[in-house]
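Right, I'll just put the structure down here and ask away after.
Removed from the display is one protein chain of the complex; every other protein chain stays in position.
As written, the chain order gives the labels A, B and C, with residue 1 at the start of each chain.
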Amino acid sequence: MSVRVFVTGGTFDKEYDELTGTLHFDATHLPEMLRRGRCMIDVSVDVLMMIDSLEMKEAHRLQIVQACQAATESQIVITHGTDTMVDTARVLAAELPDKTIVLTGAMVPYAFGSSDGLFNLGSALSFVQTLPPGVYIAMNGRYFTADNVAKNRNVGVFEETVDSSRDAL
Amino acid sequence: MSVRVFVTGGTFDKEYDELTGTLHFDATHLPEMLRRGRCMIDVSVDVLMMIDSLEMKEAHRLQIVQACQAATESQIVITHGTDTMVDTARVLAAELPDKTIVLTGAMVPYAFGSSDGLFNLGSALSFVQTLPPGVYIAMNGRYFTADNVAKNRNVGVFEETVDSSRDAL
Amino acid sequence: MSVRVFVTGGTFDKEYDELTGTLHFDATHLPEMLRRGRCMIDVSVDVLMMIDSLEMKEAHRLQIVQACQAATESQIVITHGTDTMVDTARVLAAELPDKTIVLTGAMVPYAFGSSDGLFNLGSALSFVQTLPPGVYIAMNGRYFTADNVAKNRNVGVFEETVDSSRDAL
Partner (left out) sequence: MSVRVFVTGGTFDKEYDELTGTLHFDATHLPEMLRRGRCMIDVSVDVLMMIDSLEMKEAHRLQIVQACQAATESQIVITHGTDTMVDTARVLAAELPDKTIVLTGAMVPYAFGSSDGLFNLGSALSFVQTLPPGVYIAMNGRYFTADNVAKNRNVGVFEETVDSSRDAL
């Protein structure tokens, strides 16, 4: 199985700029993370953009949709900032019903020792191999379908929008 | 969904002993790893033993089988040394047909900066949520069924024993 | 020998705020760094303030001077943001001729894996034990006297202001 990874930036890839004392983007950490995970799946990585997801506009999302459509792979992982990850997931869900697409990111940059990035990447690459076609968000061990997820900004966590525990009633 | 994690030791949890200059076991790193992954699944962790898998005997495997049988959860992750992970997987497969059990480990101890442990843990916790009942090994982004996997000790990598690419013929 | 460490904040102690995606201050990392360095000198740590050195005003510098004067120790290390470290060093040099005071900091926050903080802390705690009374800046393996140092902001490095190589003429 071959998996395509599209990099769009986000917290995942933020680095510390020594000269300005601020966070910025340089090169993606994805290849280093795959090496560290000793990843044995056939993965090819393409950098589409390196931006904060708050700066993501319609044209950027169109570019992501087109990249997913053009990919020969049916399994796609997208690294993305968490703030508008849900928006991009919904655009993709409307356009790509036949592929398994998993968006993931990190709450803390990979360059920080305490980052959740490696955990999330291992998780996203696993969900993409086993979930049926659809668009998903994989964060912190959980997965959500694009139509039933929101980021709770007060606590920095993704949640279902419809209470799935009601299904049991 | 609730996942039970059983800890048995292995490279995952090896630490450096400053006084002897050798690797040994102290407490498990699992709770710290789950915190770092900001894991949002309902996980409970039990330490069954803290041993190198080369020291694992029939009685240890029986203990693992009984713990899996006694667990109320149907999704179980087991951290395990890689050297005899396949042996334990086969014993479990014979005894527990109705649960999804994923064994995982690490090629490098978590306490080393370059460990694959966090990646593998994120991966195992994802596979256990999505794979049908059965016993699996999840390492370095891939999963294998208990009846079709071996560790290639020359390169330190898990492989299928039956060439699955022949299925296409 | 007893060394007093005064913490004032700076890049050293900046952390990533998961909710806002920005760098901020929480608790100091000094005790953790001393543990990691297995520091065997008698050190006591006091947090005077936790601020970016660009926000440091005359009142803050007065507070630092008074803390150094009140300290019973003759060897003092101060952690400080790099942007105005030279200004604080000059104020201290004018007021405290009889103690050995070493200011240090980091180009990258300690919470980042790639931080120079631990190296600089080991360095500052060593210079403070061996240099004669005076006020010094210790960064990246070098030490400078307060009256002959400037931060070169273009490259993020401290330099002598007077070319000391001329002394040989």
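Note that a residue touches a chain if its C-beta (ideal position, glycine included) is under 8 Å from a C-beta of that chain, and two chains touch if they have at least 3 such contacts.
Note that this is a predicted model, so its numbers are computed, not measured.
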*Visible contact partners (per top-of-document touch definition) of the missing chain*: B, C
_Given B:S114, B:N148 or B:T161, the one touching the chain that is not displayed_ = B:S114
*List the residues of subunit B that touch the chain left out of this view.*
11, 16, 18-19, 21-23, 52, 83, 107-109, 111-114, 153-156
_What does the interface between subunit C and the hidden chain look like in terms of residue numbers?_
33, 36-41, 43, 107, 114-116, 118-127, 129-131, 138-143, 157-158
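Please note the rule applied: only the chains that are shown with their structure count from here on.
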*asked:* What are the mutual neighbours of subunit A and subunit B in this structure?
replied: none
*asked:* Taking each chain's centre as the mean of its C-alpha atoms, which one lies nearest the mean of all protein C-alpha atoms here?
replied: A
*Would the interface of subunit A with subunit C count as same or different, where same needs over half of all numbers used to appear in both copies?*
same
_On a C-alpha centroid basis, what's the spacing between subunit A and subunit B, in Å?_
25
*subunit B-subunit C separation of Cα centroids, rounded to whole Å*: 45
*What residues in subunit A touch two or more of the other chains?*
107, 114
